[in-house]
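Heads up, one of the protein chains got dropped from this complex, but the rest are sitting where they should.
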Amino acid sequence: MKNRENILNKANELRWEIGESLHDNLLESIYKFATEISSRVIAVDVSKKSKSFDSKLDQILTSSKFGFPIMFLLLALVFWLTIEGANIPSSLLSSFLIDSIYPQLKTFSSNIGLPFWVDGILIDGCYLAMAWVIAVMLPPMAIFFPLFTLLEDFGYLPRVAFNMDFLFKRAGAHGKQALTMAMGFGCNAAAVISTRIIDSPRERLIAIITNNFSLCNGRWPMQILIATIFIGALAPSHLAGLFSAAAVVGITLLGILLALLVSWSLSKTILKGEASAFSLELPPYRPPRILKTLYTSLIDRTIFVLWRAVVFAVPAGAMIWLVSNITFEGLSIAEWFINWANPFGLLIGLNGVILLAYIIAIPANEIVLPTILMLTVLVAGTPEIGAGSGVMFELDSAAATANVLSLGEWSLLTGVSIMLFSLMHNPCSTTIYTIYKETGSVKWTFVAAVLPLLIGFVFCFFLAQIWRLFG
Amino acid sequence: MNLNRLTHAGNQCENCPAHNIPNLKKLGINMDKVDQVIALAGNPNTGKSTVFNNLTGLKQHTGNWPGKTVTRAEGTFEYNTKRFKIVDLPGTYSLLSTSTDEEIARDFILFGQPDVTVIVADSTRLERNLNLTLQVLEITDRAILCLNLMDEAARHRISIDTKQLSKELGIPVIEAEARQKKGMNELLQSIDEIISGRYKCKPFRMNKLSPQIEHSLKQLEVLIKKEFPNMPNSRWVALRLLEGDQKIIDSIRSGEIGLIHSYNQNDLSNNIYEKNTV
Partner (left out) sequence: MNLFLSTLILFISTILLVFFLKKNKILIQWKNRKNDKRRIKIEDALKYLYNCEYNKLTCSLNSIAGSLSITSNEAANLIKILEEMGMIATAGESFILTAEGKRYALRVIRTHRLWEKYLADETSISETDWHSLAEIKEHKITSEEAENLSAQIGNPLFDPHGDPIPTAEGIIPRRKGIPLTQLEKGDFGKIVHLEDEPSAIYQQLVAEGLYIGQQVKLIDKNNERLHFEANNESCFLAPSFAKNVTVEMLPDLSLVKKSFKRLSDLKLGEKGVVVGISKACRGKQRRRLLDLGLVPGSVVKAEIKSVGGDPTGFNIRGALIAIRKKQSDQIFIKNESE
């Protein structure tokens, strides 16, 4: 025991002698060894050509003239491909799952004489929710993820962070926040963990709190679908895809802008401080293996996210059925809530159904849209829809959705508002839990959960008021 | 263009022998009865997770930017009837600083006592990768350098004399293209050779730091050696003490650091691993 303390005391004594330069000296020496060794084993053919290709590409991608335009165009291209490509498989899936399978299940259950509530919970609740999730989410995800992964594997993301850094610096945030936001486009919970690449605790907190402004997996499909229905419809049909893509790009950019603004206000108020150091290795461009990437991101990511969505959708489906079928003084619980919340919903451009859907969908953003659709059908629905046939079974799934939504008296304002609200509301429960685990603080978890919601309310409120004033 | 050529080559390789490594059974996260523990260390973005996925059949996220992996991931596989646990560590530039990811990596290599540490390096940036390699070699005496991304090195017309490098570092050096699953078999063989004792590592140790540091290190090392005679890396521990590393100070105080011992003396490492982590 005494020997050990001796060691430590001796160490302290020696440290006073050496002073503060130890780390500097050490690394200098290590690099010297590294240089010596590598000079003996590495040979470079100086007439290299591909390297200059890399740096030429870098010069274009980061030039002040083309840097941002290329970024926007790439983003738009990805969404456009997703929107155009997802339409047909989506409608095929929905016609298969809802047009063919659903009635068969219904017939089957009545044949074996299931009590109405078992049939209701299992088929009208769980099965329909799952079917909607698959039909609505699978096709866009199957296109969006591989495209995004290709960009990621090529090495483009760090260049985006590099280009956007000056904005983050001005906002008092860390340049790597752009990378964590890019991760957030996949999943906010994973992105919150990835903020560990940010050294400074202050800037890391900012990155965590603002990460929710990156649209995640669970929210892309809804953005894309709503944009297709409401924004695409404003344009002539051959331009509809482009218009919708532009709308989604707009929302994405608004998200980035909000993240910057909120970071800025945070670092001016409760998280005061200047931007600290930032260094980022820009990896070399590596030609991605296209087919392999398509395959793995389809299998791994898409199926993983879909599985999660289904897991959350099944109980939510059951719950939706329950709240819209348990009645109290003649009205279902869902209707009670919707009627009560409707005036408030309308005030911010939404409606009671949407608010209820957001509450039911706290566990996972993925199920917001299916929940809205089911609630609309179950609550506001005409008798035939409630009985399990009708509007949902059209061929084109976007059109089917549009039909359901028109039932719920949706307007263009509702569409725009819900796109905005989906950008600005509380993170899903998984993300909230992750934030708590990463920060270890109830206070910051609370801020991260409530701040976006407040911003969403305020933003949507003003939008709705102004819209109605002029519209 | 380049792009097509590479994809094409990749496709052809679906049939090449490397794709079906003999004697390898990917076991995912099944953690029953592991015999040996392997750590994957290296600079960020060098393909550690890709190697990990190849060996375990798991699907750790990979991506072309530094910092994709920030927590450690574990998986298992079976090779030559031995069961291995393999740990994918966050990529780090150094083991000397105090950021969270570096601490995770450092703690595992030091206290986790992996039976073999595989250092995955980017062949196109070998010199800077050697910085970390040399630091790892100070800590452990059983390591392998996996020169990954050899295809990229070739694309940039960089050639590396692996035999010479292996001689200089005193550890096996394996060329690999993890994304194309090339070199995995050789890597496994090399792991096997080290574990069975057929290959004895004589890792390069940095012996001539600046005179002042050397002077202090020697004084401290003598004391440490006296208290913990079996410690294989007393010099490195002394260095960390001079840097005021709290983890090391604590483990000296508690005596925990004495449990770490050289593989060349005996091979009971697994028990220690169980004790020190989890």
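When the chains are written out, they are named A and B in that same order, and each has its own residue count from 1.
The working rule: a contact is a pair of C-beta atoms (placed from the backbone, for glycine too) under 8 Å apart; a residue touches a chain by one contact, two chains touch by 3 or more.
Model, not experiment: these values are computed from the prediction.
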- [ ] Tell me which residue among A:Leu157, A:Cys187 or A:Leu280 touches the hidden chain in the full complex.
- [x] A:Leu280
Open item on the list: Which candidate, A:Leu167, A:Val314 or A:Met374, sits in contact with the chain we can't see?
Closed with: A:Leu167
TODO: Check each of A:Gly67, A:Gly250 or A:Pro315 against the chain that is not shown and name the one that touches it.
DONE: A:Gly67
Task: Sole residue of B:Gly28, B:Gly197, B:Pro229 or B:Gly244 that reaches the chain not shown, by the stated touch rule - done: B:Gly244
Task: subunit B, residues in touch with the chain not shown (by the definition above) - done: 93-94, 96-99, 124-128, 131, 243-246, 249
- [ ] Could I get the residues of subunit A that touch the absent chain, sorted low to high?
- [x] 12, 15-16, 19-20, 23-24, 27-28, 31-32, 35, 55, 58-59, 62-64, 67-68, 162-167, 169, 175, 199-202, 272-282, 284
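What we mean here is this: only the chains that are shown with their structure count from here on.
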Task: Intercentroid distance (Cα basis), subunit B paired with subunit A, Å - done: 35
Task: subunit B partner contacts - residues on subunit A that touch it in the complex - done: 3-8, 10-11, 14-15, 17-18, 22-23, 25-27, 29-31, 33-35, 37-38, 40-45, 47-48, 50-51, 149, 152-155, 157-158, 176, 179, 190, 193-194, 196-197, 199, 280-281, 283-284, 286-292, 296, 300
- [ ] Enumerate the contact residues on subunit B facing subunit A in the complex.
- [x] 2-3, 6-7, 10-11, 44-45, 59, 61-68, 70-71, 94, 96, 99-101, 124, 126-128, 130-131, 133-135, 149, 152, 155-162, 164-165, 168-169, 179, 204, 206, 208-210, 212-213, 216, 219-220, 223-224, 226-227, 238-239, 241-244, 249, 252-253, 255
